[in-house]
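With one protein chain withheld, the remaining protein chains of the complex are depicted in position.
Which chain is which? They are A and B, in the order written, and residues in each are numbered from 1.
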Amino acid sequence: MKNSSKLVSFLVPVISILLAFIIGCVIMAILGANPFVALQSLWIGAFGSLRNVGTTLARSTPLIFTGLCACFAYRCGVFNLGGEGQFLMGSIVCCYIATQSGIEGLPAILLCLVAGAVAGGLWALIAGLLKVYRGQNEMIITIMLNYVATLFMGVVYTNWLRDGSVPQTVSVPDSTKLSRLFGLRVTTAFVLALVAGLLVYYFLFYTSKGFQLRAVGLNMTAAQFNGFAVKRYILMSFIVSGAIAGLGGSAELLGTQFRLINGFGSGYGFDGVAMALIGQLHPLATIVVAIFFAALRVGSTTMQAATGVPTSVSDIIQALVIVFTVAGLAMVKLPQFKAFLGRLTDKKQKEAA
Amino acid sequence: MDEFLRMEHVSKRFGDFYANRDINLSIRKGEVHTLLGENGAGKSTLMNVLIGLYQPTEGTIYLNGKAVRIDSPAQAVKLGIGMVHQHFMLVEAMTVFENIILGDRNTKGIFIDKEARKKEILELAERYGLDVELDKPITEIAVGAQQRVEILKALYRGAELLILDEPSAALTDIEVEGLFKIMKKLTEEGKSIIFISHKMREVLRISDRITILRAGEVITTLERSETDGQELANLMIGRELAPSHYGKVEEPGSPVIQLRGVDYHKESKHNGLNGVSLTVGRGEIVGIAGVDGNGQSQLAQVVTGVLTPDAGEVDMKGSKVAQFTPNGFILENVSHIPEDRNKMGLIGNMSVKDNIVLKSTDSPEFSSAKGYHLKKKAIRDYALKMQEKYDIRCTSIEQETRNLSGGNQQKVILARELEGHPDLLVAVHPTRGLDIGATRFVHDTMIEARDKGCGVLLISADFDEILEVSDRIVVMFEGQVMGVFSGKNPPIEEVSLAMAGK
Partner (left out) sequence: MEFAMNVILSSVRMATPLIFLALAELYSQRAGLVHIGLEGLAAIGSLSGFLVSLITGSPLLGVAAGAAVGILVNMIYAYATINLCAEQIVYGMAINIFAPALAAFIYRVYFGAGSELVQVGLMNSLASMLGVTPTSFIGKLFLEQTPMVYLAYALVIFTAIYFNKTKSGLNYKAVGEYPKAAATLGINVVGVKYVACVICGALAGMGGAYLTTCYTTTYTDGNVAGRGFIALAAVIFGRWSAGGVLLACLFFGFCDALQIRLQVSSYGVPYQFFQMIPYIATVVVLAVIGMKKAGPKGVGKPYLREER
């Protein structure tokens, strides 16, 4: 019983990905490209060489952070859609410290990362307090705060930290940049993301607090009746998930982008939500999904060069994966589907007998 | 008498489970026909088939001698079948009037003709003695009045057959009298009534004929005049039920919890407490008797720290409680079997194992490093031990509790709540919806806890249950304590009067 449900929760996303690719191929064919060539170039672009793998992993890094942010919050029943805003607030604070404090090198890096996490956590806490003490819908609040954060970042790169005539901030000093791994595009930020993922995993499934947090997320009333400090857990989940996103923002700034500019971090929040949902709120699965999404994006550039299919086809595939996965996961929970599965296994047993 | 409805060989299957099997039933015009059976005997399913919510897997339904298909509730309404559900199907955000005309197909026009409809409804109400206030929102009228709205709703749709599902469960004695009067009037006018109940006294009083259901099948149909309570009870349960009598404790130990003049939203008659004082001592079971919705839920939540009283004092083992939090009471060794196991007791999407250790993962037994590392093996071993001890039937301790039967869910809660040897156990409707075997298990476990020195506060709407296990009986009505009686040979007449507020 347990194994079959595990199998199903693994199969649903896999089948969804296959379906999404099939539809993607049909679209490519309609656009006049050879789908097989396109898929091949997609693969080569993402994983064809060590260099490309490095690029894919670098691209996946911010996605892992926002994915973990969503994952952690939803485990506590909090629908934090504000990963993007928290990511940005982290990167803004990080940018200030990196460029204005005069500190450089490792101390600056550590300070930047911590400050970024704190900034993200505090930004999320606004929504947390409004939910806990004013009973507000955290989805709307976090989304609104995303827009505020984006605009605030605009103020920073067009005004306060503007780099001459170009609407972007000055670059962080070279010594404060995160070091690359094996000379590839991927930096220590990726390692940081993996560590964050493992920590979240350990916390949720191997500690008493994590266990209680999940209980709160699954049934708030019962958790309250069983003596858990529900409000504290909800606030904690806002802060921690915001901190993860904020850390991601700092890491992205110090590892890949080096400066704030229009479009920085854009869309990462919703991407994170999508990945957490496809990964069924499992932190490690979320990481795998993030790498898959990054591969799609990196590979699609090569695909465009080779076949002329626009890169946004990868966005469509990605969007279809989420549409199918969420529907699929709902479908397998239907009693009719369970009965259907039951009949299938009955038959098999009868045939075996 | 003419026959109105007949079911022949009706079965309803869910997967491999037969909720109803080969049912034959006939309802005459102008009779009160009782369906008698335990929880899970298939009464509700059968009625849902009759009102078109479920489709029968096999069998035929005849109405006035003609075979009919009832494939939707709309069809049932058209055929003159109306039902008053145990949990009222009333839209709380709407008024009485709106609820009655909801889904109306008999009148033409797009807009609601308020005046004309109201006139029709009031005429009907007068004819059957159904007293209702049309413009009041549902939330502002009493339970008995809500029930009259439900009956009126069915009559307004032209119901010839009225199904009343446990109509007296939530009513006071006076309200029940009123209901019976209405039922008499209805049958005099030629309407048929299917009455679903397991309160023997009422069944014997009001029925013309009685059909007994057991495990989804019809056992027999009897004329009221040819049977008695003992026979019905035996038929319903399927064996001679030896009246089990637990020994009663007359001298309880020192007080575990004491309430003095506790108020909570006392202006609310149905969801408040008004000057409640009571004591539960070590080694006794105090049963709170009363009709549902007279403050019992609030009482349970005050003595488990979920609600903070507005006034009054609560002493826990001799010292005054300063702060009301569930955790504070848990630390005082108070256990709670909450009234809604799925909503309040269990995390349905977590496993049996996780639910058993839900409260204790912080303890050194199950985690090290101040809770930063769970001892998974210790948890597993413990859960297996509990599964065995409390006879929890599940495919494995990893099974999610939402997939368990009610009885097994309750056993998971018992294992969690009683294993720590609590000083006080608050049990709210602990056997609601359970079969006889599971009920007996719950009662045995409570008695066992009592004998080990635990004080038990039992809240139940099931009067028989209260009589069975309580050492003392406290009656509540509209948030007030109406009287305290000994559990040994209690004066049943007096207790029932107190339950009705007299």
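Quick note on the criterion: a residue touches a chain if its C-beta (ideal position, glycine included) is under 8 Å from a C-beta of that chain, and two chains touch if they have at least 3 such contacts.
The structure displayed is predicted, hence computed values, not measured ones.
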item	value
Touch criterion as defined above, residue of A:79, A:96 or A:206 at the omitted chain	A:79
Residue of A:19, A:111 or A:139 in touch with the missing chain, whole complex considered	A:139
Chain not shown: contacting residue from A:50, A:327 or A:344	A:327
On chain A, residues whose C-beta touches the chain left out of the figure	31, 79, 81, 130, 134-137, 139-141, 143-148, 151-152, 154-155, 158-159, 270-271, 273-274, 277, 304, 310, 312-313, 315-316, 318-320, 322-323, 326-327, 329-331, 333-335
Sites on chain B contacted by the missing partner chain, in the whole complex	14, 19, 51, 53-54, 72-78, 83, 85, 89-94, 98, 101-105, 107, 109-112, 153, 157
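As a working rule, only the chains that are shown with their structure count from here on.
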item	value
Centroid spacing, where centroids are CA-atom means, of chain A and chain B in whole angstrom	46
For the chain B and chain A complex, residues of the former touching the latter	15-16, 304, 306, 325-327, 329-330, 336, 338, 343-350, 354, 358-359, 361-362, 366-367, 371-374, 376, 395-396, 398-399
Chain A to chain B touching residues, read off their complex	1-2, 206-209, 211-212, 214-215, 218-219, 221-229, 339, 342
